[in-house]
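Written out below as structure tokens is the structure these notes cover.
As you look at this complex, bear in mind that one protein chain is not there, while each of the others sits in place.
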Amino acid sequence: MVKSYRPDTLPEALKLMETRDMIPFAGGTDLMVKYQSWKGTLPGFPKDVLFLNYISSLKKIEVKGETLVIGAGVTLSDVADYPETPKVLRDAVLSIAAPGIRNIATLSGNICNASPAGDSICALYALDASVVLSKSGGNRECALPEFITGPGKTSLNSGELLTAVKIPLKKANVQEFRKVGTRKANALSKLSFSAVAEIKGDTVDGIALAFGAVGPTVIRSTELEKKLTGKTLEQIKLIQKDIMNDYSAMIVPIDDQRSTAAYRKQVALNLLKNFLESGLVQEMQ
Amino acid sequence: MAKTSFILNGEEVSVEADPLKRLLDVLREDFEALGVKEGCGEGECGACSILLNGKLVNSCMIPLGAVEGADIVTPEGLRETEKGKVIIESFADTGAVQCGFCTPGMMMAAEALLEKNNNPEESEIREALSGNLCRCTGYDLIVKGVKTSAERGKDLW
Partner (left out) sequence: MNDEIRKSVRRVDAVAKASGLAKYISDYDFGDILYARLVRSTRPRAKILSVTVPELPEGYYYVDYRDIPEKGKNRIQMIKDDWKVFAEDEVRYVGETIALLIGPDRERILNILSEIKIFYEDREPAYTIEEALACKGGAMVGDDNIYGEYNLVKGDPDTAFNNAARVVEGTYRTGFQEHLYMEPQGMVGTWEGGRVNIYASAQCPYYIQKSVSSALGVDGKNVRIKQVTTGGAFGGKEHFPDVIAVPLAVAVNKIKKPIELIFDRIEDISYTCKRHPSRITIKTALDKENNITGMDIDTVINGGGYESSTLIVLQRALLHGIGVYNIPNAHVRGRAVATNTFPSDAYRGFGAPQGLYAIEMHMSQVAKEVGMFPADFKRKYFIKNGDMTITNATMKDNVKLEEMFAAADEMSDYTRKIREYENDPYRGIGISFVNHGGGFTGNGEQEIIKGLVRMKRTGENRAALYVSNVEMGQGLQTVLRKIAAKELGLKYTDIEYDNPDTDIVPDSGPTVASRSTMVVGYLIQECAKKLKGKWDEGVGAEAEHRYIHPSEYKWDQDTLQGDAYPTYGWGINVVEVEMDTVTYEVKTTGIWSVFDVGIPMDDTIMDGQVSGGVIQGLGYASIEKCEVLDGRFRQHTMADYVIPTSMDFPEIKNKFIDNPYKYGPSGAKGAGELVFDAAAPAYADAVQQLTGKNIYDIPVTPEMIMELEE
């Protein structure tokens, strides 16, 4: 029979993780759906379960220096309520599910689930977020694109827990998150788009663009972003077509029960175009 | 099996059951909290809404093992309070109830909202109810029910 454990401290939890193969359980909003069974029967967990919600040290959200550190036990509601949360992330988090789910679902769970349609992930890519992975022996830090390796796949090693998400709080006077869902609220994404940029005068000082649910993982290209950096509005206009073409080559969505590949691709590019033509401009003018 | 203790509608309770059993099933089977409904079991409909430490949650998403020491309120508890009565009466008077299957969950969502915001705008009400699906009413009269609750319960929240 499947067992479950409720450690109160992180060391205890890591010790347990070391000794056996277990499923870390944060808010459970992915796990309970995944292992849902006939009503009145137990969810069909294939392995022992480790509850993380009793570890109070994981529930902290705080700014340390120039970095926002979000513990693995922090819920989406808490992320949204926290005043220092970057707008793009707040908007992404508030686009997820509905209040009842956001009150238990964690940001870390959204990341570890590694769904191509995970909305917070799209924003976190654009924010250059990284994750802290802990093990009895110590911690390692890993940039998000290295952590998420495919749909539902991460580079989490056995015995490791994700313990915190780190977001560098860079200056970004333009922050935009757009989700195109299956309906207006409480909806899963057909695709999403995040943009974070810093405009100085009429010049792009820094920019990050990320596309969700249009590929196996979030799509972001630092190379293309470099091409936009240091440019004025006029200069961007000149290279816009090439940039769009380059993104177009990277965006390879699929057809599924929520949308079509053609729509996802077209709208992703429309959002990009719209952002380059008006999202950036507003700040520049 | 393990023992899990928590506060249910103001009373300390404990139950011997598998920690992976859904809280929804525990509340319905072990505590006869039948106002907690199962509409989907996948977190989508909100019929199983309860308050966990004062926050609205979906009890189908939570295993018993996650609620040790927690404070839980179900429709059974809320309906005994002044606030609960105001919501129920307001819902009844505005026509917010049709088949009724979504309604106890709607009441929990209304309470969660009013605790945070005792004078909500229509858009705030709609946002607060967005995880509680109703197929009968089209929501207009439920929104009105929440507004009416806020008006009638001005001094309560």
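When the chains are written out, they are named A and B in that same order, and each has its own residue count from 1.
Keep in mind that, in the parts below, a residue touches a chain if its C-beta (ideal position, glycine included) is under 8 Å from a C-beta of that chain, and two chains touch if they have at least 3 such contacts.
Note that the coordinates shown come from a computational prediction; the quantities given were computed from them, not determined experimentally.
Enquirer: Taking the full complex into account, find the residue in B:57, B:107 or B:150 that is in contact with the omitted chain.
Expert: Of all options in B:57, B:107 or B:150, contact with the hidden chain holds for B:107.
Enquirer: If the hidden chain were put back, which residues of chain B would touch it?
Expert: Against the missing chain, chain B presents residues 33-42, 44-45, 47, 74-76, 79, 84, 87-89, 91-104, 107, 122, 125-127, 129-143.
Enquirer: Which parts of chain A face the unshown chain closely enough to count as touching?
Expert: Those residues of chain A that touch the unshown chain are 33, 37-42, 98, 178, 180, 182-188, 257-260, 262-263, 266-267, 270-271, 273-274.
Just so we're on the same page, only the chains that are shown with their structure count from here on.
Enquirer: List the centre-to-centre spacing of chain A and chain B in whole Å, with centres computed as mean CA coordinates.
Expert: 29
Enquirer: What part of chain B is in contact with chain A in the complex they form?
Expert: Of all residues in chain B, those touching chain A are 2, 18-22, 25, 29, 38, 41-44, 46, 49, 52, 55-58, 60-63, 65-66, 68, 109, 112, 127-128, 130-133.
Enquirer: Please output the residues of chain A touching chain B within their complex, sorted ascending.
Expert: Listed in rising order, the residues of chain A that touch chain B are 2, 4, 6, 25, 27-29, 32-33, 36, 39-40, 42-43, 45, 49, 51, 53-54, 77, 97-101, 103-104, 185-186.
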